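What follows is a set of notes on a single structure, which appears directly below.
Heads up, one of the protein chains got dropped from this complex, but the rest are sitting where they should.
The block that comes next holds chain A.
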Amino acid sequence: MTKPNAQTSIFSGVTLAALAAVILMPLVLPSATLATEILIFAMAALGCNLLLGYTGLLSFGQGIFFGGGAYIASLSMIHLDFGLFGALVAAMIAGSLLATLVGALAIRRTGIYFVMLTLAFSQMAYFLAYTLSDWTGGDNGLLDVPRPALSLFGFELADLTSSYAFYAFVGVLFLAIFVFARRVIHSPFGTTLVAIRENEGRASAVGFSTNHFKLLAFVISGGITGIAGALYAMLLNFAPLSNIELLMSENILIMTIIGGTGSLLGSLLGAGTIVLLGDLLSSIWPRWMIILGVALIAVVLFMPSGLWGGVESQCKRWKERRCTAGKTSGKAQEAK
């Protein structure tokens, strides 16, 4: 795991690959809206990955943070006249606070009981949002969510109503979060999370109070997911109830797992795959989720480290083959 410095520098290596993806996606994909959706879910998957891939915590609470962020951002813009950054910060804080609440209680148990607790919270949050229809719009969702212009200290810098302008904004934010996530992973905190994932008993025996670490992982994950939720509401101009449904938590988890846990680019790849599959297949066949199920089974069975892991090992094999091919041709020449 100890990599040379050039690769652990948070601005090089995979960050450049993420940058390339952000630049290329709107050029290749049919619409900027689709590309924006991919980046938003990639953020949510990054947040999930921090818990699942790096800390080893399978949380069904991600939808709570996503939906909570979407609602708080929307409500703060509609009722309190919050601007773009104000709404995003509000969503981040809301996501973190919700994650603190869920995390603090759930991490008191481990393994399957931990998972069940996050599941219970997820159901509670859904019914709470459903019941509080005066605020959330209930089943109809929260309508007329604005997408404020990008402004700083009252000066309007850019209007984000065009889908490309909004994509550019989300792209920059995504890269910032990506770099932040890399910083977290290669920090004392992040390496301790990996230690907890690998062997919690030993992590505790060498002196880490593991619950504090798990809780902070939740807080960071919740904050990132909250921002993603807020951006999604701005993208749709609408905050549907489905944001906070259990299905949202599942979707985020599936993206994280299919892309590959424990690698940040995997989250982007996973989100891209699921969003694109959904977009392509749902128009052809309304039961496209069946195919998604098959894809998930295939990845879990045959590519335990996800699509990104598959890409990595394929690259490695290809490199090795080139090496051995080079050697054998060299030998052949010697023989001549």
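Operating definition for what follows: a residue touches a chain if its C-beta (ideal position, glycine included) is under 8 Å from a C-beta of that chain, and two chains touch if they have at least 3 such contacts; residues count from 1.
The rule we apply is simple: contacts and distances are computed from a predicted model.
Set against the options "Urea ABC transporter, ATPase protein UrtD", "Ion-translocating oxidoreductase complex subunit B", "Fumarate reductase iron-sulfur subunit" or "Cytochrome bo(3) ubiquinol oxidase subunit 4", the UniProt name belonging to the omitted chain is "Urea ABC transporter, ATPase protein UrtD".
Touch with the chain omitted from the figure is made, among A:Y130, A:F189 or A:W288, by A:F189. When the missing chain is restored to the complex, the residue among A:S31, A:N140 or A:S209 that touches it is A:S209. Residues of chain A that touch the chain left out of the display are 1-2, 5, 8, 183-184, 186-192, 194-195, 198-199, 201-210, 212-213, 216, 220.
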